[in-house]
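With one protein chain held back, the other chains of the complex are shown just where they sit.
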Amino acid sequence: MSIVKSVTCPICGCLCDDIELTVENNEVVKVKNGCAICESKFIGYRGEHRIKTPLMRKNGKLVPVSMNEAVHAAAEVLANSTYPILYGWSSTSSEAQRVGVELTEEVGGIMDNTAVVCHGPSILGVQEVGIPTCTLGQIRHRADLIIYWGCDPWSAHPRHLERYTSFTEGRFEKSEWKAYMQKLKAQAGQKKMQSAMRIESGRTQLRPQTCSIPGMPQTMSKDGRKLIVIDVRKTMSAEMADYYIQVEPNKDYELMQALRVLVRDGELDVDKVAGVPVEYLKQVADALVNCEFGVIFFGMGLTQTAGKFRNVEVAISLVRDLNMRTKFSIMPMRGHFNVTGANVVSAWQTGYPYGVDFSLGYPRYNPGETTCMDVLLREENDASLVIAADPGANFPKKAIENMVKHPLIVIDPHMNATSMLGDIVFPSAFVGIEVEGTAYRMDHVPLPLKKVVEPPKGILSDEEILTKILAQVKLIKSKKTAKKAEA
Amino acid sequence: MVEQKLKVTLLTGRTIEQGVGKEKGKASKEYFDACSMCYMDADDMKKLGVKNNTNILVSTPDGSVVLKAVKYPRSATPGLIYVPYGPWANAVCSDKTTSIGMPSFKGTPAEVEPAPNKQVLTIEELLKSEFGR
Partner (left out) sequence: MVELLIKNGFVFDPINGINGEKMDIAIKNGKIVEKVTRKAQLIDATGLTVMPGGVDIHTHIAGGEVNTGRIVRPEDHVKDVVSKTATTRSGTGYSIPSTFVTGYRYSKMGYTTVMNPSMAPLEAKHTHEELNDIPLLDKASYPLIGDWWFVLEYLRKGDLEGCARHVAWMMDITKGYAIKIVNPGGLESWGFGHNVHSIDDQVPNFCITPREIIVGLAKVNKMLNLPHSIHLHTNNLGLPGNYVTTLETMKALESVPYEGRPVGHITHLQFSSFGGDGWGNMKSAAEEISSYINAHNHMTFDMGQVIFTDTTTMTADGPFEFTLYQLSGHKWVNSDVETETSGGIIPFHYKKNNAVNATQWSIGLELALLIKDPWKMFMTTDHPNGGPFFAYPRILAWLMSKKAREATLKKCHKKAQKKSLLPSIDRELSLYELAIMTRAGQAKALGLKNKGHLGVGADADIAIYNINPETTDIARKYKSVRRAFKHAAYTIKDGQIVVKDGEVVGNVSGRTMWLDVQTAEPCRIDDEMRNKFKEYWTVEYDNYPVTDHYVKVKDPIIVKASV
């Protein structure tokens, strides 16, 4: 039995690197410090859903084949295609991503990562107006106002609050954990009182409010770090917040523009914006302007709703405005543990963060045209390679219908929705458990991923599989050129 | 009075159960339980006559899918339904990228009707029915 400390968790953009694993007989048996998802991965990764050998679809069924046969078949598909999509990349190491860019360049395809369906619009927003941001430690040490907008860290980034924001001790700002626990106790008491009163008053129901602000109108006068959650529904994170603002669906843009007006000392001649009373918004604006260091974290609630990248652009613009008054940062809550790395690697090798088209021999980038979703919906693709992502489970139906019309190569440790649909399927080792590598945290801080156990016999890493395919593609192409030269 | 159909706004997104399930495996029971469901507002469920943990049919111009309706525990969200990310949500999501690469996963109009006699498909059945594989 051995204990491995300081393991980086390969799940979400938090990249918590304080995980302690107990390893016994080449298996992780105990996980310390991790969240529920972390535990599920480190304990559950080796379960029955693991793919054990390379597979190829023959007579409509996936059957086991040798690694050699699969590599040859995959290379043939890619070398002979004219516009392949190489998609995914977000749950693998930057080392594998580097090989991925070279492979895509070699076959003249499209290199796209999962940002296209999560924070791609955020990148577009950033390309419009820039981004005032920082690493997460700055927030731990300095932020006295923390806003989560259109994201639910409790569900998607479970340790974000405890490691980086409200519930962490910084040099200049203290943890709100104790205060939160006290509030919970007090609320529990109140709930008992309320239910007693309800029983007394003959079960009359309280009417739900559109804007559920506790005890409105009230000033945002809480001491210490303030936590505000803005969302269309009361999430777990919203329940933990000091202040929760419920915005009507698809109206985040209006709400942010309204705040910009107030932050710039303008007047609003309406009573409500996006369902929130202007009187209350004024208090929010005051809190924004009067903090020492504020931060907005945002998620899919901005990027996937009406307005998409315009929502992000206006959120950043609000933060730009606020920097004229105080210090303010903004950060996207990146999902996959290395989707940031996928953007970073793609950018240093090509100049562009996602949706890169190599079909003309040089990198080209035009989201909406060169992004894989659009290529799939226009039915221009003639082959796909999917690695370290599961579009089968996460893309709209029509896109997948078109993906499976052409040869589909899948590289993944698990039998997921995409591997079930694949034509050539490579099992790969889990990076961060069975293979080492590098991942980039949501704030672009690079962290090493550890190898804590050996992969199953014969199972290669993403990087190794890609390198094999790349070598074979180069061989096929050089033979072709030689043939042409002969002729 | 009980209505036949309800017009709602469809949101999709993460839940922690979905996160736990996806790491366990996409074919796992945990993933199925976490993703083949739909959070609804308690009053909306009453309007449709749908009980907690019974099946509903969600339809959009892009498709329809049978899901298990679950009462949203934390706040009133009249007119909103919430389906965790996964193949079930994708069966009804809008693929419109508005020319920026991103489909419309949140805030699309949808209709909900009770479907007590229809089955929620497993991931294998769902993929088979949609893509023939």
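Here the chain labels run A and B in written order, and each chain numbers its own residues starting at 1.
Quick note on the criterion: a contact is a pair of C-beta atoms (placed from the backbone, for glycine too) under 8 Å apart; a residue touches a chain by one contact, two chains touch by 3 or more.
Note that this is a predicted model, so its numbers are computed, not measured.
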item: Chains in view touching the one left out; value: A
item: Which of A:183, A:320 or A:405 contacts the chain that the document leaves out; value: A:320
item: Which of A:148, A:164 or A:243 contacts the chain that the document leaves out; value: A:164
item: Identified contact with the non-displayed chain, of A:47, A:132 or A:456; value: A:132
item: Listed residues A:236, A:306, A:347 or A:476, member touching the removed chain; value: A:347
item: Contact footprint on chain A, counting only the chain that is left out; value: 5-6, 8, 17-18, 94, 98, 102, 105, 123, 126-138, 140-142, 163-164, 169, 171-172, 292-293, 320, 323-324, 326-327, 329, 343-345, 347-353, 358, 360-365, 436, 438, 440, 444-448
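The criterion applied here is as follows: only the chains that are shown with their structure count from here on.
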item: Centre distance in Å when chain A and chain B are each reduced to the mean of their C-alpha atoms; value: 21
item: Interface residues, chain A side, partner chain B - complex; value: 11-12, 36-37, 40-41, 44-45, 47-49, 60, 116-117, 120-121, 124, 152, 154-156, 158, 208-209, 212, 232-236, 238-239, 246, 249-250, 300-301, 303-306, 308-309, 335, 355, 367-369, 371-374, 377, 390, 392-401, 404, 414-417, 420-421
item: Touch list for chain B against partner chain A, complex; value: 9, 11-16, 19-28, 30, 43, 62-63, 72, 74-78, 80, 82, 85-87, 90-91, 93-95, 97-107, 123-124, 127, 130-131, 133
